[in-house]
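Showing chain A:
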Amino acid sequence: MKTRLALLAAALMLSTSAFAQPVEGGRANVVIQPEPPSLMMGLVQNGPTQMVAGNIYESLLRYDENLEPMPQLATDWEISEDGLTYTFHLAEGVKWHDGEDFTSEDVVFSVDVFLRETHARLRQSLEHVESVEAPDDHTVVFTLKQPFGPFIGIFEAGTMPMIPKHIYEGTDFANNEMNNTPIGTGPFKFEEWERGSHILLTKNEDYYEEGKPYLDEIYWHVIPDAAARAVAYENGVVDILPGGSVENFDVERIANLENSCITEKGWEYFAPHSWMWLNNREAPFDDARFRQAVMYAMDREFARDALWAGLGQVATGPVASSTRFYTDDVTQYTYDPAKAEALLEEMGYDGEPVRLLPLPYGETWQRWAEAVKQNLEEVGIPVEIVSTDVAGWNQRLAEWDYDMAFTYVYQYGDPALGVSRNYVSTNIAKGSQWNNVEGYENEEVDRIFDEAAVAVTPEERQELYTEVQKILVDEVPVAWMLELGFPTIHRCNIKDLVTSAIGLNDGFKNAYIEEAE
Partner candidate 1 sequence: MMGDFWKRFSRNRGAVIGLFILLLVVVVAAIAPLLFPDSPWRMVQRPFLPPFEMSEYPLGTDTIGRNVISGLAYGAQVSLLVGLVSTVVSLLIGIPIGALAGYFGGFVDDALMRFTELFQTVPNFALAIVLVAIFEPSIYSIIAAIAIVSWPPVARLVRGEFLSLRQREYVEAATLSGQSHAAIIWRQILPNTLSPIIVLASLMVATAILLESSLSFLGLGDPNLMSWGYMIGAARTVIRQAWWLSFFPGVAILLTVLALNLIGEGLNDALNPRLARKGK
Partner candidate 2 sequence: MHSIRALRARASKGTMMATPAARIEHLKIALPEGADRALAVDDVSFDLVPGEILCIVGESGSGKSMSANAMMGLLPDLVRPVGGRILVGDKDILTLSDKERRDMRGRAMAMIFQEPMSALNPLMKVADQIAEVYEAHGLLTPRERKDRAVQLLTEVGIPEPEKAARAYPFQLSGGQRQRVMIAMALALEPKILIADEPTTALDVTTQAQILDLIRHLQRERDMAVMFITHDFGVVAEIADRVAVMQFGKIVEEGSVDDVLDHPQHDYTRKLIAAIPRLSADRRAAIEKAPILAVEGLNKTYHTGGSMFAKGRVVHAVNDVSFVLADGETLGIVGESGSGKSSVGRCLVRLLDPDSGVVKLGGVDMAYMKGEELRRERKRIQMIFQDPYASLNPRSRVGRILSEGPMAHGKPKDEAYQRASELLELVGLDASAIDRYPHEFSGGQRQRIGIARALALEPEVIIADEAVSALDVSIQAQVLDLLADLKARLNLALVFITHDLRVAAQVCDRIAVMQKGRIVELGPAYDIFNDPRDAYTRSLIEAIPGREKELAAMTG
């Protein structure tokens, strides 16, 4: 393992580019996987859509590695003392790709009309919003019902994309044929989409940020087979492999190739956090000791090194280390089969077999499930892997028909956005894979999360979140696995590819290609 880590360290250094002068022109060949169902980000927000459409659509802000907001469509903004009023001043001279002017009206329409209807995740945050107004063409004011700490964290293209009012107002959003030729304000325009083959975006010549973007076009290659994607990179067909586009077993080899760089950055905002849902409703999972035993039984170090190419890190609890208000001051679950066996002994576990639902997202996850199965069986928990495809997986989780199930979830920078939803008892409802699927109930936890969400100062929030993290880690409502590392692999002469916490999804407006030496 050591060698592997060393090499990655080296690679990571390489990727932080020198302060070179950006070069105009060139094409970025990027892998996109799976092929996005649609590029209309207002309607669809799955991974691939965000990654491609992140160049077409923009939101008011973006976020740096520490999740501090940076200007985008909004040049600056104020938050009132009481944390109830958010005022945004929009950039001048912004045009939609069809030449129309972008104004505050568009913002109001996007948030209050369009996304309210179509964007399930944003809708939940908008619960807190009293009103959205546009006093003038370049000002937007959000008024909240009560303070909502994470609110400043939701102005990112994937969460709150700006939709052209002049195209969508009064139409049937879902079936508007303009969905096939998306119009945004972003650095690149939609050019063509040959399904099963490629998507082509071209430079937005009159982009409002001076001199940007540098690239002439972005070519997204649809290559549905992981091995094939690896070959594509080796043969120089593509130059950029976004996180997860090659099997982790391949990462080391590919990162070692000539002129090949790798970075783990660009995922801080999403902080993909993997765990196993444990169905708290039924025995033996209703017993905390059993859940703890599971934690001790698993060799997560091994999983990271063997399955995740040593990338990412072992999760200490519900909150990812890159997410705000994280604490590592909690009980540590190191690999300790003996302890696990002891706990099982103590609770008098009868060795009834349990079902494990792997995540149907490819080899790594399958192997991981097999490894966990083996770990658990070695401490005397017989495991039966139930394999399903994506559809079956969704179905079973939505209907709580599982014992243990792999998953990973984005945290969107703030516990109130990406963490609490999975633990508060008010969020127990069939039909979703994103709420409190494990069925964990604890008033204490509910209370703290509620307070923390509306607490005004960061200090108060930190205190509350630290407390709740301690409780949860002891109770183990779900079995946290890893903070996943989704390395972006690219030719070293492609610079400034990742310049924010949103990574590739933030668009390629800063990226440029240096002549390979």
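Just so it is clear, a residue touches a chain if its C-beta (ideal position, glycine included) is under 8 Å from a C-beta of that chain, and two chains touch if they have at least 3 such contacts; residues count from 1.
These made the cut because all candidates are chains of the complex that A comes from, given by their letters.
None of the values given here were measured: they were computed from a predicted structure.
Peer 1: Quickly now, which of 1 or 2 touches chain A in the complex? Give its number.
Peer 2: Candidate 1 is the one in contact with chain A.
Peer 1: Sort out for me which residues of chain A touch candidate 1 in the complex.
Peer 2: Residue positions touching the partner: 226-227, 230, 247, 249-250, 253, 302, 306-307, 358, 363, 366-367, 369-371, 373-374, 377, 384-389, 392.
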